[in-house]
Structure formats: structure tokens, C-alpha cells
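In what follows, a structure is listed as C-alpha cells, so that the remarks can point back to it.
Heads up, one of the protein chains got dropped from this complex, but the rest are sitting where they should.
After this line comes chain A, so read on.
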């Protein structure tokens, strides 16, 4: 047992921090420091910079452009990247599609898609949830019928994040409606979003932004060669994808960055006749968040260090569910803190009107962006398996009930 970072790990953190500091484009950094989410072009540009350095395909093997890092190094990178704050690597490409193709894909699929996914030449999205299949994913109905060397897909997906940005979609479809068990009739397809018959309809979320979509499939023809793994074995792929190294899921660096920003703002705003930062209740709230973030940080390193020890083999660690639940609770608590610090300035929406009417007003802009983040992150305990589902997983996997 050695519970400290090794000198190599500490040096690695310095190297990552310096690279991000020297290479993150200034306009991206400024937007993100104010609390805005990255624009599509911010994400693409940054992922390409990282990919050129060999740092994008984080968990992939070296021959596919991976950096050859340990899981602990990957964790350090993810933390530093979030704390910078810099755009996150597109998880659909890097932590979902990539590992799936490496595990189940044909050589042709790997050759065609992996390098482009790493460099974000293709933006991928995830077609899983349906109006009638949320937490109960296996009840999905979108159908794919074989017609010669194509599947014909009909149905609809919902909550499809960034489908409006996407070039490609990995899609769960029902290929055998008569399967004995629902899980046994599902296949995993790769679909070009430009295929005729696909309609993307925006869903505006409570932060007044467009992240989410409905995607309709109307006689969409997908070549059989775009199926990953065997027909009717798509559930295995989905389970692999959802269970695959979910260590980044806590997004702890984001919580840390949000607390930092809230404390900085607390110096500038008034509370009861003095700067808010002098208020005991506020300070205790920050201290409590520091306690909870530290516990999560160590739990996170326990998970990744076990992953390194097991050489990545074996089943997903049930502690990943702890990371998901505790990590998202913290994301929500830290963004809630930011909103409370902003006070009355948390309410205006920073859109064209305000941006145009005012002189640059960073305080107002940051307040508004903080609220957007607070609102959007209500989704954190819903996506990726709701926190209630995570507790069901723990009940089964750890408690054996």
C-alpha cells in the first residue's frame, strides 16, 4: 500500500498542466472560465490539438493512437483538463465508440472509424433511449428489418445529446421482436446521420439551450457491414459500453473548478453588509464540499488503481456506481453553490439581448452561465443510468439482493 502519488505521477501532472496552459486556445479558455459550455468548434479544435499530441484516444492501445497511459495517468489528465477549464474529449467517440470497436469491431470498422473518431473528424452520438425505454433500456422498440444486405430502420430515439452536431450515430435496434428474452433481440448499428429518412428535432432543455434531440428513423437503410458484433448480440455491446471504465464519470475536476469559481465570486459580492466570503455559513458550505470532493477523489483513485492492477481485465468495478452517484451529487451541489453565490444575478438569461445591451459585464455573464450549468446538470443524476438505477446496480452487485 502506498497512498501517495509517485514522483513520476506528480511530474506527469505538471507536464499535463503545462501543456494545457500553453496550448488551450485563449478564446476557449475565456469562455469556459466564465462558466459557458464549450461550443462545437471549441471541442473539435481542442480534441485535435490533443490528438496531435497523442493525448486524445485516452484508453485506446498505442497502435490506435492511444497515449499508453495507466488508468491513474488518465485520471490525472481528465482532472487537469476539467480544472483548466478546457473542453472535455467527446465521450461518445473516446470512451464509448472507441472501446466498443476495439472489442467487437471488424478490422474494416476499426480502420475506417477509429482514427477519425480520435481526431473528431466524425462526431458521434448515442442512439439508445426511446420515449418508452429510458431506465428500462431493454424495452426499446426501434426496429431493424433485414432486406438483402441492408437493415431497414424504423422508430425513434430521444434525449440524443448533440445529435444535431453528429456525423454518425451508434444505435441500438430490435432485430428479433420474437426473442425469448427482450435483451436477446437487440443489435448494435453504426449509422451515417446523412442517410435519407433521418430527422433530427431539437429539444430545448430547462437551461434554454439545445443539447438534446429526438431522432426519427423512417425506412433508413443501413448496410449490414455497419453492424457491430453478431446480430441479436447488441445488448452485450451496450452492457460493455456502459460498464467500460466509467472512471471519468464523476467529473470531479468540474466540481472542483466550480467551487473555485464560486469562492472567487464570493469575494466580489455583498452579503449582510460584508463580502460573502466572510460569511460563516458560506464558508462551512464550501468546507463541506471540500470534504465530499476529497472523499470522492480518493475513491476514484482506488477504482483506477484497482483497474491498473487488474490490467484492465475483469468486470466493471461496482464502485463505479459510487463514483456516478457521488460525482453527480457533487456536480449538482457545486453548481447549486454557484447559483446561490450569484444571488439575484443568477436569474437573467445571458443571450443576445443582454450581451448586446450591456458593456462587457463578466460578473453578470458568469452568473448567468453558472445558472445554465446548474440547470443543465439536473440531468447528471438522470443520464448514464439514473442514480436510482445505480443504487439498484449496487443492490445487486455488491449486496447480492
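Convention: a residue touches a chain if its C-beta (ideal position, glycine included) is under 8 Å from a C-beta of that chain, and two chains touch if they have at least 3 such contacts; residues count from 1.
Going forward, contacts and distances are computed from a predicted model.
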Key: Protein name as given in UniProt for the chain not displayed, "Methionine ABC transporter ATP-binding protein", "4Fe-4S ferredoxin-type domain-containing protein", "Pimeloyl-CoA dehydrogenase small subunit" or "Xylose transport system permease protein XylH"   = "Pimeloyl-CoA dehydrogenase small subunit"
Ask   = For the full complex, which residue in A:193, A:226 or A:296 touches the chain that was left out?
value = A:296
Task = Have a look at A:72, A:114, A:338 or A:369 and name the one touching the chain we're not showing.
result = A:72
Key: Among A:23, A:288 or A:347, the residue in touch with the chain that has been omitted   = A:288
Absent chain, residues of chain A that touch it = 1-6, 9, 72, 263, 277, 280, 283-284, 286-288, 290-292, 294-299, 301-302, 305-306, 309, 319, 322, 325-326, 388, 390-392, 394-395, 398-401
